[in-house]
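Omission of a single protein chain aside, the complex is shown with its protein chains in their original locations.
All chains are identified by letter, namely A, B and C, in their written order; residue positions are counted from 1 within each chain.
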Amino acid sequence: MSLQVVQLRPDPSQLVYSFGGHAPLITVDPGTVIELSTEDCFGGLVRGFDDLPSQVCHFPDLNPVTGPIAVRGAEPGDTIAVHFVDIKPARDWAISSTFPHFGALTTTHTTAMLHEALEERVWVYDVDVARGICRYKARNSDLEIELALDPMHGTVGVSPAANEVLMSITPGAHGGNMDTPEMRAGTTAYFGVNVTGGNISIGDGHCRQGEGEVCGTGVESAMETVIVVDLIKGGGPAWPRIESDDFLMCTGSTRPLEDAYRISQHDLVTWTGSLLGLDDLDALQLVSQVGLAPVGNVVDTTYTMVAKLPKTVLGSAEVFDGMHDRLRDIGRTYLS
Amino acid sequence: MSLQVVQLRPDPSQLVYSFGGHAPLITVDPGTVIELSTEDCFGGLVRGFDDLPSQVCHFPDLNPVTGPIAVRGAEPGDTIAVHFVDIKPARDWAISSTFPHFGALTTTHTTAMLHEALEERVWVYDVDVARGICRYKARNSDLEIELALDPMHGTVGVSPAANEVLMSITPGAHGGNMDTPEMRAGTTAYFGVNVTGGNISIGDGHCRQGEGEVCGTGVESAMETVIVVDLIKGGGPAWPRIESDDFLMCTGSTRPLEDAYRISQHDLVTWTGSLLGLDDLDALQLVSQVGLAPVGNVVDTTYTMVAKLPKTVLGSAEVFDGMHDRLRDIGRTYLS
Amino acid sequence: MSLQVVQLRPDPSQLVYSFGGHAPLITVDPGTVIELSTEDCFGGLVRGFDDLPSQVCHFPDLNPVTGPIAVRGAEPGDTIAVHFVDIKPARDWAISSTFPHFGALTTTHTTAMLHEALEERVWVYDVDVARGICRYKARNSDLEIELALDPMHGTVGVSPAANEVLMSITPGAHGGNMDTPEMRAGTTAYFGVNVTGGNISIGDGHCRQGEGEVCGTGVESAMETVIVVDLIKGGGPAWPRIESDDFLMCTGSTRPLEDAYRISQHDLVTWTGSLLGLDDLDALQLVSQVGLAPVGNVVDTTYTMVAKLPKTVLGSAEVFDGMHDRLRDIGRTYLS
Partner (left out) sequence: MSLQVVQLRPDPSQLVYSFGGHAPLITVDPGTVIELSTEDCFGGLVRGFDDLPSQVCHFPDLNPVTGPIAVRGAEPGDTIAVHFVDIKPARDWAISSTFPHFGALTTTHTTAMLHEALEERVWVYDVDVARGICRYKARNSDLEIELALDPMHGTVGVSPAANEVLMSITPGAHGGNMDTPEMRAGTTAYFGVNVTGGNISIGDGHCRQGEGEVCGTGVESAMETVIVVDLIKGGGPAWPRIESDDFLMCTGSTRPLEDAYRISQHDLVTWTGSLLGLDDLDALQLVSQVGLAPVGNVVDTTYTMVAKLPKTVLGSAEVFDGMHDRLRDIGRTYLS
């Protein structure tokens, strides 16, 4: 197999902070492998305990993303596939922090309360890619714990519908800042195309992240990432979908969280029905007994839920024309 | 080890439909093994396609539970531990169904809309305990799929605080109908005691269940279940906790779903902090990176979230004085 | 008109703290006028700045109610009408306060956050019934403002369905602690009957209250209240309704607040449709253009919304067989 490989390493001035509103940085053919770099959600400006994000970062320049990447031939209504071949932390340190009025267990600008903001605190993780670990170090005790690396991108998406321009920290039907740990290497994300070229952007790499990202940030790191992008004419899903070797996944991003759950489950039920030839209720029944429902995020401007179906129930049904397997093979060829 | 084993097989007239409001059916010493039977959520009245639950079941006699089981010496503020040794489907068939105005993807009495109710439909599963499977059979197609048994109890709890009497279908701080698949054999559930004896009741067995129970029911089955109950003086948690060999879990049950998430994560953060000697923010940081957050239910009168911490991060910290290990050993002795 | 008048002035030991779970204190005939006294939500224990509610009140003995009052002949499915003839503050002072972990703008036990509780603070109002005012006095400034008395009961309801026993601070389908300022003198509240006698209880008088009760309490006062109760066989509404000279009102109590809105609007739409002979969509259209939607409470265990329809659109349609007008006339006769 002969691979078309391009590189995308934007300098800081090229980073963008929204989905929509920017011309493509590059345009690639379907099937292209892209080696790209991403900055962390702080723009790399938080490097130690005293670099408080609210002081060193300046709204709205938060959560930079790399892109847009246009896919040649992509038109509204089509489906863009983004397969993650590799996601590798770019530094030997990573950052997590609280941020005033941000997070699930604090007053925010929308869950508005009369409390003072919680303390803003920075944690610095040691990252050892060779050993596959990052090191948690408590700030107010001596506790240190080695945690396995499980790198992922919090923010992946395309230009929104209706000509909207949305901050990169907002998840939605266009993808964006879904902050689900499922967006790891080996998975394929599918997005419905809203504008010519689709315009993929990627950022917000995490060395790892719990489900929900309860403090508001993962183990934030610049990343060296390799993706393959591809195109399916038509069939654009209303909400982002993800496929791994083992699971089909649907996402929903809105508030309250039960509506994000409803979106993701509704999409999984109807998708399962179409794959297996079941009517809505028979598909609902199957998903009810085998589906998983982990939280994505409960901290961003909208909340994200993931609905997961084990592919073992699919039998011989083919998903997106076998796209995931094809892209995974391209990825393996690239890595080998 | 000499085990104290008692049996609790109530006849139908002894089943109850609430937490609170009933005198104990039996009183046992801490450390007692109890072999008990539970009826399914339909009271065993749905046995075929034509037994529509809304016709054969009669409100409020829904979701019968076995109990209450009083624990000798339990007083308000104490902690009751319920370890599930074994949960075995009692019949070679099980039922799932939709129910009018019940479920996550339908108008309900609270998410009130002007739609007609969705179709009420019954699915009958074949259950083969020896082979460890139950068989999904679509109603409007020929599709059949073997699914692994993963038996659990949707409903486990104690008498509520404040002398309340709550329908058994309601989850809350007392436990109740949390409908999380985590309540399987090999786990220990902890409840804060609100009344003398605690008054444990158990029901709503499922052969298996997806996260969220999106259609409103699992693969509902009468169960033959073995538990060990024990008592810790003091330390009663505000919300039910669950421990398995691999995870600590906290639950929260309320609406909207993000508040259930908040309750469960808040409890996991503060519990983790107390186990590891971390202040709130250092504990929040750790949970943010390693915690899991699967949905329990999004269909009952309140919704349930589960927050999970892998026990690998606990080091030598001892949880509830090692209760889970002790009860698991009792369970293994019983089974051997 | 010859009025049947009874008195109900329970001593403190007779006050109860739940809906359900208590035998009637009195049983009356339909059409009876009842002169009753209610204690304030603090049980009268907060009398000055230093009487912090969390210290002088003891859970679960919060929000005492007077009752139950059984209505002779009331059976499940019937409708009980409670007309408020007069609600008069019983003392020349009243209390409002914050309470730790209670209120709309603070972390609570369900909207659980890592903040410390807000300050617990008591305000003492002077009450002058003759002049019709109560006096707000800031604690940390000299500001004082005279506010018009608009006395109402935060808590009015009947025994719940399904044999539940619910804390008196919980609003729901049985009524309870809806905390809407609409429950003032001159209005008639309608409740569906769940148990023989219905079992009305009333408490939580407020000299006045804003919509939402955002700090968690109104201007709390013991009350001297006069009601007329009556009975309609059948027709019990699923959720409490209220009628004034000018408005029909429906209530819904649940979380999230949009679901409380949905319940109340759904009931108002279908009720309007049945009164005016409109199908659902024509009734929806009418309510959409003329309905009001004030908040009841956003602080209690569930939240309450009120949907209001101006009676001017009703033409000659008769509501509950003219019950409100009849009871108002009884009330006027009593007062004259």
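Keep in mind that, in the parts below, contacts are C-beta pairs under 8 Å (C-beta built on N, C-alpha and C of every residue); 3 or more make two chains touch, one makes a residue touch a chain.
Bear in mind that the values here come from a model prediction, so they are computed numbers and not experimental data.
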item	value
Touching residue (missing chain; options A:S18, A:T38, A:T272 or A:T304)	A:S18
Per the touch definition above, residue among C:R139, C:K233 or C:R332 touching the missing chain	C:R139
Identified contact with the non-displayed chain, of C:G77, C:G132 or C:G210	C:G210
Selected residue (touches chain absent from view) among C:V156, C:L284 or C:M323	C:L284
Touch criterion as defined above, residue of C:V28, C:V46 or C:V298 at the omitted chain	C:V298
Chain B residues that touch the omitted chain in the full complex	105-107, 111-116, 118, 256, 258
Residue ranges of chain C at the interface with the undisplayed chain	96, 98, 104-105, 118-119, 121, 123, 136, 138-141, 143, 145, 147, 208-219, 255-258, 261-262, 265-266, 269, 276-279, 281-282, 284-295, 298, 303, 305, 313, 315
Chain A residues that touch the omitted chain in the full complex	17-18, 20-21, 59-60, 109-114, 161-167, 238, 252, 254-256, 259, 262-263, 265-267, 269, 280-281, 284
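Here is the rule we go by: only the chains that are shown with their structure count from here on.
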item	value
Identity of the chain that, by mean CA position, is farthest from chain A	C
Identity of the most central chain, Cα criterion	B
Chain B and chain C: spacing of chain centres that average the CA atoms, whole Å	35
Euclidean distance of C-alpha centroids - chain A vs chain C, Å	48
Gap in Å, rounded to a whole number, between the CA centres of chain B and chain A	33
Residues within chain C bordering two or more other chains	111-114, 256
